[in-house]
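There's a structure below that I have some questions on.
For this depiction, one protein chain was excluded, whereas all remaining protein chains were kept in their positions.
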Amino acid sequence: MSHPATAHHTSTGLDSRKLAFWMFIGSECLLFGSLISTYLVYQGRSVQGPTPEEILNIPLTSISTFVLLMSSLAMVLALAAVIRGDRTWSRLWLLATALLGAGFLGFQAYEFVTFVHEGLTLQTNLFGSTFFVLTGTHGAHVFIGVVWLLTLLVRSLQGKLGSDKAMNVEIAGLYWHFVDVVWIVIFTVVYLLS
Amino acid sequence: MATSVAHQAPGGPAALGSRIWSWVTTTDHKRIGILYGVTAFAFFLLGGLEALIIRLQLASSGNTVVSAEAYSQLFTMHGTTMVFLAIMPLSAAFFNFIIPLQIGARDVAFPRLNAFSYWVFLLGGLFLNASFLAGAAPNAGWFGYANLTSTQYSPGLNIDFWVLGLQVLGVASIAAGINFIVTIINLRAPGMTLMRMPVFTWMSLVTQFIIVTAFPVITVALVFLMFDRFFGTTFYSVAAGGDVLLWQHLFWLFGHPEVYILILPAMGIISDVIPTFSRKPLFGYAVVVYSGLLIGILGWGVWAHHMFQVGLGPIADSVFSATTMLIAIPTGVKIFNWIATMWGGKIKFTTSMLFAVGFIAMFIIGGLSGVMHASPPADLQQTDTYFVVAHFHYVLFGGAMLGIFAGIYFWWPKVTGRLLSERIGKLHFWLTIIGANLSFFPMHFIGLLGMPRRIYTYDPALGLDTMNLVATIGAFTMGLGALVFVVNVVWSRKRGTPAGNDPWGGATLEWAISSPPPVYNFSVIPEVRSRLPMWAEDGMTPVPETPPSPVHVPAGSYWPALAATGIIVMAIGAILKTLLITLGGVAVLVVSIYAWSFEPFEV
Amino acid sequence: MALAACSREYPQSALHPTADFGDQIDVLFRTIFWWAVGVFVIVEAALLFVLFRYRDRPGAADPKRVHGHTLLEVAWTLAPAVVLVFIAVPTIRTIFRTEAAPPADALTVEVIGHQWWWEFRYPDLGLVTANEMHVPQGRAVVLSMTSEDVIHSFWAPKLGGKRDVLPGRTTRIVFTPDSIGEVYGQCAEFCGESHANMRFRVMVDAPEVFALWADRQLQPAVPVDSLDEPLRQGAQVYLTKGCLACHAITGVSAGVLGPNLTHVGSRTTIASGILPNTPEGLTRWLRNPVGEKPGSLMPQIPLTDDEMALLVAYLQSLN
Partner (left out) sequence: MSDQPAHSDHKHPSVGTYLTVAGVLTVITLVEVGVFYVPAFARVLAPVLLTLSAAKFVLVVMFYMHLKGDHRFFKLFFTLPLVIAVVVAVALLLLFGTVSGSPS
């Protein structure tokens, strides 16, 4: 996001922003680690339904998981295109990534609404509280990612995303893939192992 | 937008408005360091004032200086203030001012992010203390155990202030943590290998790593609590099947690493002070560094030693007891290396050195009582009594705070260009060390003889009036010491001896440049060839007084301060339960982030 | 004996145990304490020696630039490790001993924490009391503890270590008291405004005395109609002023919000150890519960002086 004080010269030769971003991702590991741990610790402790088995929709979520997974592919292809200096494809892949991300959010919104109709809200029981806060936090990350990608897309359309700015895309990509990786864990632990 | 040095007329008679504005928009790590230092010290005095009222109330068994409710607010705010608003940001003041100088950098890696951290810290601290004005300061203790913090048992705004305030402060800490890690890894001068870094920089690096990993955990715990209080979730609700121990585990998963966040910077400080005044290099540099790393890692595996009394079962008790005791080994190694550094040296008892030695003497006591806590059966008689209060004041005040004072006296001349008075300084030291022991030593007995902590009144039949009075007298002696320090600061601003580049004959890079350092720090970034560049023959390439060519420093930016304002507005909206204000805060934040990202800003 | 004197001077001391649980902790603590004193003396002495011996003296030569010494580093890494073994082994042994299963003939007392008083139930004996626990000397006692509201902690230092009293969980303390007498205790986990006023007493009785006490506690209160005149009027006050909504007196009322008052007259203190159980103490309590105990959940109930005297006399008669 911001330009580091010394973009040109670092003691390790590594880009400062990339370094910062990896550390941020490390920090996020503990954020999601705590959220997921809490979900697991509270699994099966709700005193009233609905329970995960009753309500989770595996086929639907499998599709949304796949969508997010493919968005990661689009992301790496976008980065490759930006590095090549290929304007058209970088725009297309950025757009594709953002759209797939938005698609995932759509699935999630649909899921949340359905759950609320079936009687599961934040307040219903421990499952509701832990589930919505965990997946909601993840969803918020995806949302921020989509906005970020769209920003990059606009920059690209303005012609300000040449291959010299590949690092901007690479960092957005790190964020995007990390959010994907978190979902890989959530999908298994929350959906498949319930 | 970059200004060159020539334009930045230092000390020019600028209008007050623009002087203030230049501080608000500053991105200079040195000025931000000063801001951190001044703010945090003010909070320290506030926390100390709270402590004095606490001690006044406890001076005798029947006292009614404050009400029960006010007392709860006082100890909660005292603990919270000292930990989050005094010691941590005082350390941050050193990170800011000293680290770039010690590694030979022009600034930190992300100067505007750095300013942002400060403003978030300042506004977060003010927000937390604004609760006093609302008559609803947090009142559930600094570790705010669930379910006392639930709406059912704490219906007022007290806990709302606490939850929101701590989350805001967490943002500042994590942002600063990442910033300093990158700074230390990436902005070292040529030749400054990791194993040539000053120990203070090393311990800061470990500290930042702990901050970056531990704060997300408390953030999650606080988010749960916030959702419980604002949106009716059931994380800590026993009736819904929730478990009150969840909070305790999450809190102490953060809370124990936090105590090393508080002590490691101080350990780093004295690792630089002691060699300087012993005229000897640090004994076992590598061992001191590795033991710091080990403490940082081991610190993650001991959290449940704060929970022996909840009945975790014999196996968990044994495991956590053993891991806790292990930490005594790397810590002991550090102590022995400091003593060995002085061994055979030529010790000059400056005020800074006195505080460093005071640190060692006091920390040993606090560490040993820590080991007594580490034994679960023994701890069952100690936990939640004044014995624990004694333990953690020996390590926090006797350790962290004395270490910080050592650092203040050590680097003050670098920051201001003038020395603090040694005469007043020594008075400060003796009042502080005598007061601290007078206050905290009897607390061991007060605890073992039956006084729980967090009680605003106690039964005269316990027979503890005299000892409590002594503790109170000690506290006021410390308070006097603090006032003497303030006098010293005021006095030496005008009349202190000019320091020159290197008043102590220090070994590390920061002593190579003028005091106070110019905006751009090093006129030419030196090449470092030794761990003790100032002491070694040809330890570094020379740093000329004036830069051979103009050095560009960035102009300030007000976006960081504005982004911080956005965050605090969000918290204010939450306290007022007004969604519109919160959304306004979000808008300010988003706009600031975008403006900040696209603002041209180069060094 | 000095110890006994000490013990009277400090009735809530952890250093003067009167039960096996406390004894085991005490032995362990003393072991650790002396090791710590040893370390303290050696290290602080070394520190002082160095400070004195190597202080800057005029004309002293510049010190040699020593950077370290591997053997020394190894030595002072191992030395603390060895000391810690001597601390850890008895620690772990004591953990398992003090958390062992209680003997089969142990007396079970259910402890229920409330903001800010203690409820004690004896399921085997079928009796309920508050704030003063009686236990027989020489018999193992199991405290089975839980909380009605927030976290409290049961701490009677002379009997042994504390254990938290958690809502939604049951925790346990096992001890066998070895000497007769009154033991002070107090809630040790911050539980809100009147945490400081959540005290209790444990009365360790000779077995016969305990049996007698239990018998007396099991007696229901005298029915109001069969009471003599002033007491009957006192009982009427109790029944008409709303006390019955919160308090239980077997055979008279069945409230559950406040302490069971069936034998309140037999206690030495009231309101969890903050006032003596005398007419004056009771009057002060009933005049202004929240004034005596900030935040107390017992409301102030307006009574005339006459009503007060009658009520107090009635409560005192419940023994």
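Labels for the chains are A, B and C, by order of writing; each one numbers its residues from 1.
Criterion: a residue touches a chain if its C-beta (ideal position, glycine included) is under 8 Å from a C-beta of that chain, and two chains touch if they have at least 3 such contacts.
It should be emphasised that the depicted structure is a prediction, and the values quoted were computed from it without experimental measurement.
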item: Touching residue (missing chain; options A:70, A:92, A:116 or A:150); value: A:70
item: Contact partner of the left-out chain, one of A:115, A:132, A:148 or A:187; value: A:187
item: Touch criterion as defined above, residue of A:23, A:55, A:126 or A:152 at the omitted chain; value: A:23
item: Missing-partner contacts on chain B, residue numbers; value: 181, 185, 209, 212-213, 217, 243, 245, 249, 253, 300-301, 304, 311-313, 316
item: Absent chain, residues of chain A that touch it; value: 3, 7-8, 10, 12-15, 18-19, 22-23, 25-27, 29-30, 32-34, 36-37, 40-41, 43, 58-59, 62, 65-66, 69-70, 72-73, 75-77, 79-80, 83, 164-167, 170, 173-174, 177-178, 180-181, 184-185, 187-189, 192-193
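What we mean here is this: only the chains that are shown with their structure count from here on.
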item: Distance from chain C to chain B - Cα centre to Cα centre, in angstrom; value: 36
item: Chain centre separation (chain A, chain B; CA means) in Å; value: 33
item: Distance between the centres, which are taken as Cα means, of chain C and chain A, whole angstrom; value: 52
item: Multi-chain contact sites of chain A, meaning residues that touch two or more partners; value: none
item: Chain B residues counted as touching two or more neighbouring chains; value: 242-243
item: Chain C - residues contacting chain B, complex; value: 9-15, 24-25, 28-29, 32-33, 36, 39-40, 43-44, 46-47, 50-51, 54-56, 60, 62-69, 72-73, 76-77, 80-81, 84, 87-88, 91-92, 94-96, 98-99, 115, 149-151, 153, 155, 157, 160-164, 166-169, 171-172, 184, 186-197, 199, 273, 294-295
item: List of chain B residues in touch with chain A within their complex; value: 105-113, 174, 177-179, 181-182, 185-190, 192, 212-217, 219-221, 223-224, 227, 231-235, 239-243, 246, 250, 253, 554, 593-594, 596-597, 600-603
item: Residues of chain A defined as touching chain B within the complex; value: 1-7, 10-12, 14, 16, 19-20, 23-24, 26-28, 30-31, 34-35, 38, 41-42, 45-47, 122-123, 125-126, 128-130, 133, 137, 151
